[in-house]
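Okay, structure first, notes after.
Only one protein chain is missing; all other protein chains are in place.
Showing chain A:
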Amino acid sequence: MASLFKDPSKLSAYRDRRFSGTQEEFERALQTSTTVYIGNMSFYTTEEQVYELFSRAGEIKKIIMGLDKNTKTPCGFCFVLYYSREDTEDAVKYISGTILDDRPIRVDFDWGFQEGRQWGRGRSGGQVRDEYRTDYDPDILSLGGYGKLVQRELEQRQLVDYGTGSLGSFPPVMTPYYGRHGGSHGHGGYHRHGRDYHRKRHRDDDRHTNDSSRRTLDHESRRNSDPDSRPEKNPRFRESGDSDEDEEEYDRKRRS
């Protein structure tokens, strides 16, 4: 609907290097994809929490948790596959930048999950972004990867271990669904097994048209760095630059 403030060419400024096609093919994949990538999640967030939140944008087909290669436990990202494109767009529009499990998550279109992408690509096996976000998430890095926040959560919660148990030995099944659609869409048509190098997933943090979500991230992490203090007020929503003035302006207008 709103076309005035959106630049449709800026669908996603990062380019996943694993995508083998041309830039055009990549953009087309993003424009038709029914997969979203979710980042900056808590390691403790479960698929069921993701399901509860993301099913509010539409019927979910599949969830794939990003796992640490070494520990086989969630490492802060996942993919959600929808049945319909419209629902996929709504998930990006309405959920990105909101809170799941006390963390502001990011939601982007993804070009389609394929086998192998569930493994974290950082050097230590986790989500790449974790290793580059010391500036706003000190907890994850301090104490050898587990900060106060994580420790606090440990008392109450357990990481889901995807590596052991009855299904651990199964490779994820990608057989067609006999539910809706038949499962062919959303997936790239080729496989690149065995080429799982530590590649950096390039994301341009500033590409968000919505500056506020970034600011919220900053705010949240500062909060998280001291888990005992609860902010009295809700985090403030700011526009780039002059939101204070705006609020004053609003108040003034209303009083007059």
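Miscellaneous remarks
The rule is simple: a contact is a pair of C-beta atoms (placed from the backbone, for glycine too) under 8 Å apart; a residue touches a chain by one contact, two chains touch by 3 or more; residues count from 1.
In this text, contacts and distances are computed from a predicted model.
You can't see one chain of this complex, but its UniProt record names it "MIF4G domain-containing protein", from the set "MIF4G domain-containing protein", "WDR92 protein", "Apoptogenic protein 1, mitochondrial" or "Elongation factor 1-beta". Taking the whole complex into account, chain A touches the unshown chain at residues 1-6, 44, 46-49, 51-53, 56-57, 59, 62-65, 83-84, 90, 93-95, 97-102, 156-157, 160, 162, 165-167, 169-170, 172-173, 175, 177-181, 209-213, 216, 230-231, 233-237, 239, 242-243, 245-247, 249-250, 253-256.
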